[in-house]
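Heads up, one of the protein chains got dropped from this complex, but the rest are sitting where they should.
The chains carry the letters A and B, assigned in the order they are written, with residues numbered from 1 in each.
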Amino acid sequence: MRWSEAAWQVRAGVILITGAARGIAQYRADLLMTVLAGSLHQGIGFLTIWVVLGRFHQVAGWSVTDIGFMYGMRLTSHGLALLPLNQLISLEEYVREGTFDRFLVRPVNPLIQLLSTRIQLNTIGDLLAGLTLLGASMPLVNITWTAGPLLFLTAALIGGALLEGGYQLGLSALTFRTLGTRQIRLTVDTVFSLYGSYPIKVFGRAGEWVLTTVVPVALVAFLPASVLLGHVSDLHVPVVLGYVSPLAGVAVFVAASAFWGRQLRHYQGAGT
Amino acid sequence: MIDAARALYWWLDARGGFVSNRIRIVVTYRVDAVVRLTGPMLQVVLMGALWRALYRGETTVDGVSLDVMTTYVSLAAMQQLVNRDDTIDWLSRRVRTGAIGTDLAQPVGLLTQQVCGQVAQLVVKLPMVVLMLPVSLVATRLTAPAAGALGPYLLASVLGWLINSCLNLLVAVTCFWTSELVGMAFLYFVISGFLSGALVPLWFMPGWLASVLGWLPLQAVIFTPLSIYLGQSAGAAAWQAVGVQLLWLAVLAGAVWLVFRRAVRRAVVHGG
Partner (left out) sequence: MADFAMALIEASELVREFQRVRRKEGPFGGLRTFFSRDVVLTRAVDEVSFSIEAGESVGYLGPNGAGKSTMIKMLTGILTPTSGTARVAGVVPWLDRQHNARNIGVVFGQRSQLWWDLPLVDSFRMLGRIYRIPRSRYRDSMDRLVDTLGLAAFLETPVRQLSLGQRMRGDLAAAMLHAPRVLYLDEPTVGLDILAKERIRQLVENLNADSGTTVLLTTHDMDDVERLCQRLILIDHGRVLYDGPPGHLKTQYIPQRELVVQFATPTDVRVQGAEVSRVENGRTWLSFDPEDIPAVTLIADISARYEVTDLHLVEPGLEAVIRQIYLERETV
């Protein structure tokens, strides 16, 4: 795709999003509540482990600030991924109702249209919670924040977002072949949320393997955090993998986009 | 005598109709229901691994053994599964779509209908809990109840479920006064999940937090029955805890009944 073409697609997405934003201006009250609830939900997830670590002081060699840092990384990546991609869950509704048709007869990429037709601002809650946690733990952990670590952190946050986002993008493409994939996607989402914020050593050999290859949540926050914090002595994979984990996100996202485009061919529409 | 029996029969029959109707609705989406088990199962596996890592080879911490801890999280997850019902979603949807009008015209009271719905879900959830047992056994090594604890435990569980149902009903009925319940309901589930001790038992919480929670009905839902099961609360202390539950149940049931009367009156006056 030429750059001018890509730039146009992004501009079209922005145009559509502003339209969507104008539409929801009327539902402001509930927005605040759902943002709050979302942040609180994430906050309580961390609060649980914080309370526990208050008593136990460390898990698998990670202190409470280490865990807070990793938790913040994962949440921030998750929030970043959710910001553009939160409308993926609407795909099933559009396909079932047949309203997806209109995306295919307009001169804009259908994926961009899907993602910009509606706005779900409460996803900001996750991002805010993540950034707060990250910001709070960064001064407390054992890292000197020079340019190097900061750059790597940024790369890891973006890479993590691309990894989780790409995974969900790929799964959503299955909707073109069969409806009813909702539970699978929710389960994957649960795995990313629950298991991505803890040192994966606690899950044993089998768990480590699954969480690095099948559902690679380890690459989102755990591996980059391990590298940054220096917890590399008993890593289950070569340390170099930790350094290139952000690139895995890029690869997954690119592959998922291509896959999505191909599965689009199986779209059948509704009715005859 | 015959008349009384016949009256009882018809009374039960009418309510039984509502129960079986709701069961039928849930069963229609049975695949959905079964796959929804993956969430709690993943949680149990996570918790088991996490606590094993936290204990790091030590058999007891603060007088609490690892097995007790893992049993706790398993049972808590299963109780959460049973307690999380759709009363709030259901009632707010009925009000939002206006279908509440039909409900109010039924010969069976609105409150009774909701209770029937809750009973229906209990009937459906119990087999699901049974399905979860194998996973719990493998991941967390469920221990048997403490000596003589089974009876009080079962009683406390039932009371806990009743208290939880009352709380759900109280949150649900606010939909008659506020239109946007989604955010608030989510908030309620998140907070109550944490405060009931489902994620962290009260004995590991900092002292001030544990004493505050002692004043709320939430810990009576999950923490009380489990501490009885695990022998943390035994003999006289156990019966005292059950007594507290009964007290809360009386207060909450009364509150529910009163608020529902207000709600129905409001609905009739405002025309639904």
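In this section, a residue touches a chain if its C-beta (ideal position, glycine included) is under 8 Å from a C-beta of that chain, and two chains touch if they have at least 3 such contacts.
Because the structure is predicted, anything quoted here is derived from the model rather than measured.
Note that the undisplayed chain, when the full complex is considered, contacts A.
When the full complex is taken into account, the listed residue touching the unshown chain is A:108, out of A:108, A:138 or A:158. Among A:12, A:83 or A:158, the one in contact with the hidden chain is A:12.
Where chain A meets the chain that is not shown, the touching residues are 12, 15-16, 19, 22-24, 26, 97-99, 101-102, 104-110, 265, 267-269, 271-272.
Note that in this section only the chains that are shown with their structure count from here on.
Here the spacing of chain A and chain B, counted between their Cα centres, is 31 Å.
For chain B in complex with chain A, the residues that touch the partner chain are 31-32, 35-36, 38-39, 42-43, 46, 49-50, 52-54, 56, 61-62, 180, 182-184, 186-187, 190-191, 193-194, 199-200, 204-206, 209. Contacts from chain A toward chain B in the complex involve residues 29-30, 32-34, 36-38, 40-41, 44, 47-48, 51-52, 54-56, 59-60, 122, 180, 183-184, 186-187, 190-191, 194-195, 198-199, 201-204, 207.
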